[in-house]
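Missing here is one protein chain; the remaining ones are kept as they sit in the complex.
Then we have subunit A:
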């Protein structure tokens, strides 16, 4: 399969990245020689037990940490220092600013974009509507339920129309019903606004349901154990045999 690409460079290229942390006097490798390439508009999940470095990998891509060795390229460009342009992140907790309304929070993400005020307002309105919070634009975060706040965080991440969306267990703090629904909504949004998504999760079903490929990681040191192609047509049914079989083999890879 050869996808048509607008740009020859991959959306994200991670090359031989290593990251160590020192706690007290002990040094351990959170990531050791990790390489991964994401094609444009691909959804890739990183699956692994806690401590396998999956969140560290995401933070490296976001520019919140710097690698000890290796390099990262977003759209072929190497971020100089600090958080990269064209890249947004949704954390496990919503991290909305409590003193700003939903639209105030979403608007904040456009701070580094040069947009005319009218266009900026329209963009904020459109993305708040996209995540189904149209009538809550002027609500404050504390007035929202967990699911609504997380949707607002997704709107904030998408509003600057990044080429790469990073998600660190974005639905991990929600109950399973809501999680399933937001997974569906995320796919809807992805179909409408094509974007490359790198998603960290510990939920095997979530990884299969959402992704084109699943990266399985192992701890001590954090390494990629396997990269599995999902290859099921969307929309995927969690009950179908192929889904369940894939789930079984992924669980085996994890244990």
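Convention: contacts are C-beta pairs under 8 Å (C-beta built on N, C-alpha and C of every residue); 3 or more make two chains touch, one makes a residue touch a chain; residues count from 1.
Note that contacts and distances are computed from a predicted model.
Asker: So one subunit is absent here. Using its UniProt record, which name fits best from "Sulfurtransferase complex subunit TusB", "Sulfonate transport system permease protein", "ABC transporter ATP-binding protein" or "Cytochrome c oxidase subunit 1"?
Answerer: Of the names offered in "Sulfurtransferase complex subunit TusB", "Sulfonate transport system permease protein", "ABC transporter ATP-binding protein" or "Cytochrome c oxidase subunit 1", the one UniProt assigns to the missing chain is "Sulfonate transport system permease protein".
Asker: Which listed residue, A:17, A:62 or A:200, touches the chain dropped from view?
Answerer: From the options A:17, A:62 or A:200, the contact with the absent chain belongs to A:62.
Asker: Would you indicate which residue among A:147, A:170 or A:222 is in contact with the undisplayed chain?
Answerer: A:147
Asker: Can you tell me which of A:50, A:112 or A:255 touches the chain that was removed from the display?
Answerer: In the full complex, the listed residue that touches the missing chain is A:112.
Asker: Please give every residue of subunit A in contact with the chain that is not shown.
Answerer: Touching the missing chain: residues 62-64, 82-83, 85, 87-89, 91, 93, 95, 97-101, 104, 108-109, 111-112, 132-136, 139-143, 145-148, 156, 160, 175, 177-178.
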